[in-house]
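Structure, as structure tokens:
Showing just some of the chains, left in place.
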Amino acid sequence: MLSEFINTVKDLILNSGFVQGNWKDFLMIGIACFLIYLAIVRKYEPLLLLPISFGMLLANLPVVGLSSYDEGGLIYYLYQGVKMGIYPPLIFLGIGAMTDFGPLIANPKSLLLGAAAQLGIFITFIGASALGYTPQEAGAIGIIGGADGPTAIFVTSKLAPHLLGPIAIAAYSYMALVPLIQPPIMKLLTTKKEREIVMKQLRPVSKTEKIIFPIMVAIIVSFIVPDAAPLVGMLMLGNLFRESGVVERISKTAQNELMNIVTIFLGVSVGATATGDAFLDKKTLGIIALGLVAFSIGTAGGVLFGKLMCFATGGKVNPLIGSAGVSAVPMAARVSQKVGQEANPGNFLLMHAMGPNVAGVIGSAVAAGVLLSVLG
Amino acid sequence: MELAINLTIVGMVVVFIVLILLSAIISLFSKIASAGKTGGKDKMNTKDNDMPAPQAHKDVVEESTAYIEQKDDSELVAVLTAAVIAAMGGSSESNIHVKSYRRIPQISPVWNSVSRKEQIAAKL
């Protein structure tokens, strides 16, 4: 009986994480704790970064079998929603129900800025290809420049699922850092005079326009870029729930409980793809560097196109609203507002920047569709 | 690498085509809307741009909606934007105080009541 007792204890010890764990596990737990710190204390997009980093923590506890790859485990099942491409469109449903496209409808030219800011995605794609990433990996890395979490996760889960962890973390971290990343670039590329430009009031938008808008966008975008349809379709369905005004109860649920539940499942299971073997790779460093490049070039693309529009309209457009085209709603629009107000305290760009800002969501989804169509 | 450059060009072109197309259609239907306007349901919140005292319609990413008369000076706009920023959780650096902020009259009580009716109804 004693020997059996000793065996039982021995088994338990040998099965425990302390014996089974290797340096990678411990390093990953450290990284996860650091990300938890960023989420809680620095408030880096905590709604997703906190579940992601805790998922990463769980996935790297040795022996536990809670990574997204451990068949039969809790997180494995939650991960199927990522793998099947279900969660990101459902989050887009909620985002659609939360978003007012009014400023964009009032100023349709905003859409061009939302297009220009996607430059970061493609230039980064070139860069990543040059650095030796496979085209699929490069596409997933480029999409970080869309500054749009669900889109990035959707594209990565289809093109390069092994990079889900670092790409999601990079995307959300840089979205949180938008107020640090963008202003220097915006100031570098604009003159004080340009930044001082006060824009003309937006026209009011009718209920009818707001209702037709999502239907039209869903049709047009899906026709031209079918691969963007799950994202854009759900985004626009959510927006139609919102603007129709007749289905308030499902609109509320789409933007609250449904989105929250999906966010928890998505965050934890995306984080739990970042096992040591998948994450501690020089590719991760490249992703972090390239993600920053993507954000910066996207910002520059938006601002430069803003300058072009400023020139074309004879100075009626403040180029600062271009940087909001990267998405990162509503952070990027607030950055435009702030930098504009620094130059001219009477300058209020927020509403004008909301147009490119929400246009950037559509733009990124279109870019994602192109990437999926060519590389998928 | 060729693929990369190709895809970049194609990608940016497609993105621009799609968004220009959307932009064009929106411009179009806003024109149709302002042309074919006959009042009724939309009377309250669509106004011709060439009205003598055009009204500003703010509509932020949440419900809070302001509806004010614009006096062609930027002050009021500033005030409202500041209010909006405050509502969005930011701290406006300047010390501007909101002088006038009026909620628009609720445009669609009917829709609300329908939605309420639906919620009461024991049937989907």
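Quick notes on this structure:
As written, the chain order gives the labels A and B, with residue 1 at the start of each chain.
Simple rule for what comes next: a contact is a pair of C-beta atoms (placed from the backbone, for glycine too) under 8 Å apart; a residue touches a chain by one contact, two chains touch by 3 or more.
What you are looking at is a predicted structure, and each value in this text was computed from that prediction instead of being measured.
Only one copy of each distinct protein chain is drawn here, but the full complex in this file has the composition A x3, B x3.
Keep in mind that, in the parts below, only the chains that are shown with their structure count from here on.
Subunit A contributes residues 98-100, 102-105, 108-112, 114-116, 118-119, 121-123, 125-126, 129-130, 135, 138-139, 198, 201-209, 212-213, 216-217, 220-221, 224-225, 245-249, 329-330, 334, 337, 341, 345-346, 348, 350-351, 354, 359, 362-363, 366-367, 370-371, 374-375 to its touches with subunit B in the complex. On the subunit B side of its complex with subunit A, the touching residues are 1, 3-5, 7-8, 10-12, 14-27, 29-30, 33, 41-42, 45-47, 49, 54-62, 70, 74-75, 77-78, 81-82, 84-85, 88, 90, 93-94, 107-108, 111-112, 114-115, 118-119.
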